[in-house]
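Have a look at the structure that comes next, please.
With one protein chain held back, the other chains of the complex are shown just where they sit.
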Amino acid sequence: MSHNTYGHLFRVTTWGESHGPALGCVVDGMPPGLPVTENDIQHWLDRRKPGQSRFTTQRREPDEVKILSGVFEGQSTGTPISLMIENTDQRSKDYGDIAEKFRPGHADYTYNAKYGLRDYRGGGRSSARETAARVAAGALARQVLGSAITVRGALVQVGPHAIDRGRWDWAEVENNPFWCPDAQAAELWADYLDGLRKDGNSAGAVVEVVASGVPAGWGAPIYGKLDSDLAAAMMTINAVKGVEVGNGFAAAALTGVENADEMRMSEDGNPEFLSNHAGGVLGGISSGQDIVVRFAVKPTSSILTPRKTVTKSGEETEIVTKGRHDPCVGIRGVPVGEAMMAAVLADHMLRHRAQCGEN
Amino acid sequence: MSHNTYGHLFRVTTWGESHGPALGCVVDGMPPGLPVTENDIQHWLDRRKPGQSRFTTQRREPDEVKILSGVFEGQSTGTPISLMIENTDQRSKDYGDIAEKFRPGHADYTYNAKYGLRDYRGGGRSSARETAARVAAGALARQVLGSAITVRGALVQVGPHAIDRGRWDWAEVENNPFWCPDAQAAELWADYLDGLRKDGNSAGAVVEVVASGVPAGWGAPIYGKLDSDLAAAMMTINAVKGVEVGNGFAAAALTGVENADEMRMSEDGNPEFLSNHAGGVLGGISSGQDIVVRFAVKPTSSILTPRKTVTKSGEETEIVTKGRHDPCVGIRGVPVGEAMMAAVLADHMLRHRAQCGEN
Amino acid sequence: MSHNTYGHLFRVTTWGESHGPALGCVVDGMPPGLPVTENDIQHWLDRRKPGQSRFTTQRREPDEVKILSGVFEGQSTGTPISLMIENTDQRSKDYGDIAEKFRPGHADYTYNAKYGLRDYRGGGRSSARETAARVAAGALARQVLGSAITVRGALVQVGPHAIDRGRWDWAEVENNPFWCPDAQAAELWADYLDGLRKDGNSAGAVVEVVASGVPAGWGAPIYGKLDSDLAAAMMTINAVKGVEVGNGFAAAALTGVENADEMRMSEDGNPEFLSNHAGGVLGGISSGQDIVVRFAVKPTSSILTPRKTVTKSGEETEIVTKGRHDPCVGIRGVPVGEAMMAAVLADHMLRHRAQCGEN
Partner (left out) sequence: MSHNTYGHLFRVTTWGESHGPALGCVVDGMPPGLPVTENDIQHWLDRRKPGQSRFTTQRREPDEVKILSGVFEGQSTGTPISLMIENTDQRSKDYGDIAEKFRPGHADYTYNAKYGLRDYRGGGRSSARETAARVAAGALARQVLGSAITVRGALVQVGPHAIDRGRWDWAEVENNPFWCPDAQAAELWADYLDGLRKDGNSAGAVVEVVASGVPAGWGAPIYGKLDSDLAAAMMTINAVKGVEVGNGFAAAALTGVENADEMRMSEDGNPEFLSNHAGGVLGGISSGQDIVVRFAVKPTSSILTPRKTVTKSGEETEIVTKGRHDPCVGIRGVPVGEAMMAAVLADHMLRHRAQCGEN
């Protein structure tokens, strides 16, 4: 990962600001001969699109993707695929106040410290709007992985309210505005977030992404570990403050006896694990089990409650961030997390094939 | 990060197996004219050295580092610095059993799945012994950072027993065999680990690493985020299953009002933050506050309690891992975490200087 | 260099096919605060634009560049700059014949061998049209280098006709359609190329690019050598078959006594060289002298003279390449070579500043 590019062989470079004319990405290293259409990509973009419920930003963006290169007669050619999404619903005047004041918890101050200037309109490059490009790239990554591998995400905690894992139902994820696998938790979250919205406040969340069907053997020691790349990928998503794999932080409290994933031979004659504390990764290499990653999303920094801050010129003041912000940015983090998982896996699929061949 | 190299400009490539003749690293991109001596590097290696208490592996390795290149008359020349540590206390016969059986929770199975063969002696490349090379590289990274930046680590949880942060005392860290900043917790841990050792069991842990003195402005959007690189770096350490920055996973339970780090002007006329929920990183760029990273280390997989497993040839069996293993591998993770923090920061210091110049 | 990206810190990713809707590039790593306008970039693009004389392709492309990101109020922000050039004058029907037949000397056959399919319209990704994106990126690179460094190119040979170096006049370069510094040679070339065009034939050429004002110390051992990166950069330009620095191949015929660039102290008290056989690079690092690179461009493969070839389905046939091709593609190679030189230097400027600081 470097600058604005991620991946080694399946390489994604994103560009664009919240309030510029467009944003997009260039996906380089796509294997040739795979079906690629704007419709397929749009399917995934629509899941992340703002304005679909009262719990996400009310900005109205159609987020229509255009393929500018790398596809010929519906197939990838092996050359870079350039994707563009035009911005249509910028209201730059909404952001006049933040031109001068630093929003606490936001990147305003650090961009200014680094570059000496910043595009303050809608957060510029630091806006979560950038993640649309990732979701588009993720759609291509899914084509690389093929239908035997599924990547699914869910929201498992909003504020202090975690789901009941005993009620986990993947089908529920499509039935509520939270991508929540626990129908009861979704109802609770709706009330909780309505309350926060009225108070001009916001909530954090935890997202879980699961990949099934990944064969054993992807990933690599030592600095090319699959879980290291996944951690890096998730941590690049706006507002993410923590990442864990399998048992994650809970593993610290366990003993070696408890944490061991014991092995037996399956009925089809292959080794199998009796549990998945490891989250599908051992020594940085996939074990063949589900790959399970969770990440913590902090509450949106842009809130209507006044907070103490300073101006560029050094005066103490308060700030209230108007504009149309997500009260819980973690919700739209679900399709983004899926996209990052898919992209990391596609990259490692190619890396594994390079070193070890197909088998 | 790729294969066995990490960093973009301060680049570290490590090599070596647990039971080969030696291990080491090549550090490329070192700025010229910095003092480099074997003694300085040895100082940091000695902190990670095995066999210093009954709570770490009893393998006796002097871990003496040799500088093979890149240093002339005590100064870095700007060319690659090759460091080598010879292995002296391998007892390969201890490991005969694991040649055929996969240790649950260990990388035995996945290495075999990926490569079709593995150096089973002491875990080969997947052994935590590899981290000695990182600590040596970290010593060079500290020279790059200079004396204005300090990188310190501490163990903050062993098994289910977390420290009391009200008792945090950096001076205590050097006074007990756990790098624990809370003297009372250290006593408790000693009892807890003694009990586990007698039972042929092991414990997980949480390590916290703090960097002070880092100026605002290091790091970069979007895929070169400082916290993304830190997450990747920590996740490459053996047995690490989770990484968080600042409030981390706890941030998910907070509201935006609670989580905001408000700002005021300091007495010396610079902006300052009234809290550090962010852990010193906003939008992937350092804020000038302490950078705070924690990572969870799972309990050692190599334990004396029998666990169900299978053999390479597909027979069901049990395994007891003899040999000299750390009952809590998180302890020696402290100097390793410090080294990774230092290396990531050194890399970002150079990257920032490249794009934005010095000032 | 990897896939469709070049540079380490000043990183350029290009995308687009000859007959797709558009082509462009993303320039990542641009230092912040530099002036960037569409007009400035357009200035350099206009020099490469087709259709400006009878000696280049008659395709009529305005090649108008649009800035899509990374610039705010006329200044670079440090985030990726996305540039797009729309294709307006594709005539895909011109290319029907090459859908089935491989043009000898062209990439048709090898793309097909590699990918199993190819976008045959106008050569697809292998078209020299891709170089427009490089010239746009080169305009940004010139901003990074600043006004103290000049990068200039010239055509020094067409077919077997080399210039007389005694008549070299940089002012002449702007006065003829060949970027030729020797007015007499330019006249000769016009006649020579008119004859070849009438015969349905084409000519090779040699381009020379010179950078002045580069300080001593840029570049790096061993695999980051400045001349290695320049060789790689020039060799990526379509139809280039050879690259040399300073005396180049002629150095092979010299003795050590002849080839030595002896040194004396200049009047201003700095070391100076009495000759520049080395072409401004010693041991991969700039010496402070002019950096001189030459590259050989093969004759255009797309010609009107019938050549023996085979079809995709394995039938022997002949091919005549209609369409609007450059009779001497080396001519438009001059601004492209300048752009690549500027980009490599900008990258090395940042790399040097990273490791060694400013001074």
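Letters A, B and C mark the chains in the order given here, with residues in each chain numbered from 1 onward.
Basically, a contact is a pair of C-beta atoms (placed from the backbone, for glycine too) under 8 Å apart; a residue touches a chain by one contact, two chains touch by 3 or more.
Predicted model, so just to flag it, every value in this text is computed and none were measured.
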item: Identified contact with the non-displayed chain, of C:Asn4, C:Ser18, C:Thr77 or C:Asn176; value: C:Asn4
item: Residue touching the undisplayed chain, where the options are C:Ile149, C:Val297 or C:Val334; value: C:Val297
item: Interface with the undisplayed chain - residues on subunit C; value: 1-6, 8, 14, 102, 104-107, 109-111, 113-116, 125-126, 130, 157, 159-160, 196, 201-206, 215-225, 227-236, 238, 241-265, 269, 271, 273-274, 277-279, 281-288, 296-303, 305, 307-310, 314-316, 330, 352, 356
item: Residue ranges of subunit A at the interface with the undisplayed chain; value: 8-9, 29-32, 78-79, 221, 350-351, 353-358
item: Hidden partner chain, residues of subunit B it touches; value: 2-5, 11, 13-17, 20-24, 26, 28-29, 32-33, 66, 68-70, 72, 75, 77-82, 84, 114-119, 124-125
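The definition used in the following text is that only the chains that are shown with their structure count from here on.
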item: Chain of greatest Cα-centre distance to subunit C; value: B
item: Approximate Å spacing (C-alpha centroids) for the pair subunit A, subunit C; value: 39
item: Cα-centroid distance, subunit B relative to subunit C, in whole angstrom; value: 45
item: Distance between chain centroids, defined by C-alpha means - subunit A, subunit B (Å); value: 26
item: Overlap residues in subunit C, where contacts from two or more other chains coincide; value: 29, 32, 78-79
